[in-house]
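In this view, the complex is presented without one of its protein chains, the others remaining in place.
The chains carry the letters A, B and C, assigned in the order they are written, with residues numbered from 1 in each.
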Amino acid sequence: MSLPPVLPVPVRVGLIGAGRIGTFHATTLARRLPQAELVIVADPADGAAQRLAAPLGVEATTDPDAVLADERVEAVAITCSSTAHAELVIRAAAAGKAVFCEKPMAMSVEEADAAIAACQEAGVPLQVGFNRRFAADFAAAKRMVDDGAVGTPQLLRSLTRDPDLAHPTAVPAWTIFTQTLIHDFDALNWFNAGATAMEVHAMADALVAPDCRAAGLLDTAVVTIRYDNGALATAEASFSAAYGYDVRAEIFGSAGMVTAGTPAQLPVRHWSSAGVAGPTARADTELFSDAYAAELASFCQAVRNRTPPAVGGHDARAALRIALACIASVQSGAPVRLDDIDEPSGAAA
Amino acid sequence: MSLPPVLPVPVRVGLIGAGRIGTFHATTLARRLPQAELVIVADPADGAAQRLAAPLGVEATTDPDAVLADERVEAVAITCSSTAHAELVIRAAAAGKAVFCEKPMAMSVEEADAAIAACQEAGVPLQVGFNRRFAADFAAAKRMVDDGAVGTPQLLRSLTRDPDLAHPTAVPAWTIFTQTLIHDFDALNWFNAGATAMEVHAMADALVAPDCRAAGLLDTAVVTIRYDNGALATAEASFSAAYGYDVRAEIFGSAGMVTAGTPAQLPVRHWSSAGVAGPTARADTELFSDAYAAELASFCQAVRNRTPPAVGGHDARAALRIALACIASVQSGAPVRLDDIDEPSGAAA
Amino acid sequence: MSLPPVLPVPVRVGLIGAGRIGTFHATTLARRLPQAELVIVADPADGAAQRLAAPLGVEATTDPDAVLADERVEAVAITCSSTAHAELVIRAAAAGKAVFCEKPMAMSVEEADAAIAACQEAGVPLQVGFNRRFAADFAAAKRMVDDGAVGTPQLLRSLTRDPDLAHPTAVPAWTIFTQTLIHDFDALNWFNAGATAMEVHAMADALVAPDCRAAGLLDTAVVTIRYDNGALATAEASFSAAYGYDVRAEIFGSAGMVTAGTPAQLPVRHWSSAGVAGPTARADTELFSDAYAAELASFCQAVRNRTPPAVGGHDARAALRIALACIASVQSGAPVRLDDIDEPSGAAA
Partner (left out) sequence: MSLPPVLPVPVRVGLIGAGRIGTFHATTLARRLPQAELVIVADPADGAAQRLAAPLGVEATTDPDAVLADERVEAVAITCSSTAHAELVIRAAAAGKAVFCEKPMAMSVEEADAAIAACQEAGVPLQVGFNRRFAADFAAAKRMVDDGAVGTPQLLRSLTRDPDLAHPTAVPAWTIFTQTLIHDFDALNWFNAGATAMEVHAMADALVAPDCRAAGLLDTAVVTIRYDNGALATAEASFSAAYGYDVRAEIFGSAGMVTAGTPAQLPVRHWSSAGVAGPTARADTELFSDAYAAELASFCQAVRNRTPPAVGGHDARAALRIALACIASVQSGAPVRLDDIDEPSGAAA
């Protein structure tokens, strides 16, 4: 990461949700970004906020409302459980705070619309945590595509493979679409700019943890999407990649192809009697450490400079609709037209 | 390519079909493989056989039957138009010749069954031109997968991108499935050994030459396949890759991933003010030159040693059924169960 | 870069020298590292310190002694002109400050010995700015080598190619050895741990800016080194790489090879009719941004935890002796034994 531009006055941030990603974001805000000043952390779980806040020297609370009511707080980072995202966006907007919300911003189109409307009405900026857009290689790929490197997109691919499925029984149904592949849906929409997804077909299964299939777990999925500019896209996910964390994109079109991402990013190799070998990335916080910092820096800049965030509520809504279409497709075993997606049963489960 | 093992006596081959790939195979048989001796070339088109045969110093004929009747000929290489493949396989078998048949071996399951039965009854070996299996990188990938490198396959991908769509109006309907992706279907079946394709969904369009859509051309396609071992596969094709010829495979499973293929195979790079650049392969006969020779060498070895060919009629039939299911899927706009594939309308068009 | 460990109390740093690298280090210390608190910046040039300090919100002075006398300052970062390094190390040590000194720490062995002795006597830690050791790929390579990945080192290579020679007339004589290749000499010593350079041969020339040859400029150099464990090493530098900034290492030995570094680190590629292309790194502050931060984080940790710095005065001295031997070799046109290096004429010019 190049050194971020320095803002005249750092943005004072309150964070709600001290889980894995909340902890990472809080540390980035407090320790790594001159653009931000973390002032308070909230988490209802006993001691969670305190454990995170103390070493960072910031305030802790078990009450999210205390963050929203805090007059020092200019912006709220929402990193709690996904099902609470939309409501918190709405309440933060009502409190006049700028909002950074982890993906997914909402679990239904209705929720998404309400969240977007709330921020618009309150006149507060809303950014959603599609971190991939801020990774140096993905950002470079986007610039290439925007500059015409592939001509008209015809075939796109995006994939996410998480390194491990530690607690399969704790994974809510449809997580692979609403939490994991939603990154890929946004990436595909972003690369295929100006086009709209029309039709979706999804195949999914519990191949990593077959015992959890009955409970609704899907840990492996392949999705195909047809866009209104004709482009065909695939998105693919697995919850358990033995070699680590793997996020890649491929945009192919009339004038060529752009590829981004590799799990073997570090240019170091061992050459021995066994051949050539190198290390692979083991976690999102390793591969995307700089991307996570860059998205928060970009958010702070948008807040301070009163410019639109780089990725907003409508992007979250568009990706969500594809995720909901995937759920409908798995349920019906057939392709689903996006026009038919409104509020499918099970989506908010 | 390492030097091929030398056979005691070369296999005497007659070739039927002096088109692009027939010319390449004839030259390989005549000039490059000590295991083979090309004796005669047939093509009904005026002068075609003669133009190919003369510089190779072999006999030419316009009559394919002259090849089948030639007592010198031990093996027939069928490289003519796809729609004539199955019938020629059957007639070559009846003539007691070993058969090498370019893909696709047949245009319908019925044809495929008849061709397989004919070779079995005649006791002649039958090999199908799935050249990818003989490419050094794909062969190495297959050994890795067979040795357990990926554990149980869960997600597979195979793709083919041809460099140019020179004459779109000359491309028969469904070519992308029956001629192009059939390579990928075989590759996926081969890597996911022991598993059977159960369900297929295909999306396809005329994105390269939209004017030919009305005439039935499909030049861009994405296929998803569900196998009976749970594995989900995608196959993807385009008839026009600006950067050349691109064939790749990715096999992901419980223990890891194996990847094979790249259009930038040559290890030479130019580093300049524009960044780093390298060449890409421009044709199948460039990328797979050694694979084409290796498949014919393997065929000759099987003929001479009376061992089963490495890839046979049942492999061709299995790949064909997926191609036919793709056609049905495109026609219906819905996923298709392989069990329902028998003789869909349009398949043999 | 993974998030750095947080220290109980940040190390208060004063920085001397507001040039290019001083500006980068100051910004890193002030804005990026929770382990450090930049309190004051000094530069005798009119307005230089002020221009750097103001946006960072720290104090500025034209008097380096003001930094050394500042009671708040626990550690001094010396980033001024190389010829002043050693004396400032000695004075900072005398003032009881921990010392981080950019390379080269000294321009003569005598100076180096005096600097080392001063820090030892004062009991202050001394770290030298060999940033390469803190780059993720080089650090991984070092761990591999230490774990036996190459067995006994036999052939080593290290190279540095700077992107541009903007002002050749401003480059002091011997800079290529004392400023540029000194990084490579340290890298070679580090990878070939426990071994000592015995003999050095250097060839150098003004190929980028031949007009400056008469003025003593050398912009292109190749050095060979023989170590007492038998290993033979080459170090190579150019002041003008059209494709950007290029730092690589190769360690070959009885059990294999380890390679590190590439100017094409970003995993993004454009595939077009021209072939495949990708971006290259354009500056040390781009390629080594994280390494620069990591070396200062490591320094702060050593200061706070009272542990020895990862790279110290003796490392600087060992690399300097090779640089001085290179100068002697160029002057004599012959190999030089390290034993003969003490204080060659011209070294401190």
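Assume a contact is a pair of C-beta atoms (placed from the backbone, for glycine too) under 8 Å apart; a residue touches a chain by one contact, two chains touch by 3 or more.
All values derive from a computational prediction rather than experimental measurement.
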item	value
Chains in view that touch the one left out, judged over the entire complex	A, B, C
Which of B:A45, B:A69, B:A117 or B:A136 contacts the chain that the document leaves out	B:A136
Residue, one of C:T62, C:T83, C:S108 or C:S240, that touches the chain absent here	C:S240
Touching residue (missing chain; options C:T175, C:T220 or C:S289)	C:T220
Interface with the undisplayed chain - residues on subunit B	1-4, 6, 24, 27-28, 30-32, 34, 55-56, 136-138, 140-141, 144, 149, 255-262, 265-273, 279, 285-286, 289-290
Missing-chain contacts mapped onto subunit C	151-152, 154-155, 157, 161, 199, 201, 203-205, 207-208, 210, 220-222, 224, 226, 230-234, 236, 238, 240-243, 246, 252, 254-257, 333-335
Subunit A residues touching the omitted chain (full complex)	241-243, 246, 263-264, 271-280
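Methods note: only the chains that are shown with their structure count from here on.
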item	value
Copies subunit C and subunit A - interface residue numbers shared by over half, same or different	same
Whole-Å gap between the CA centroids of subunit A and subunit C	39
Centroid distance [mean C-alpha coordinates] between subunit C and subunit B, Å	56
Sequence positions of subunit C contacting 2 or more other chains	271-273, 279
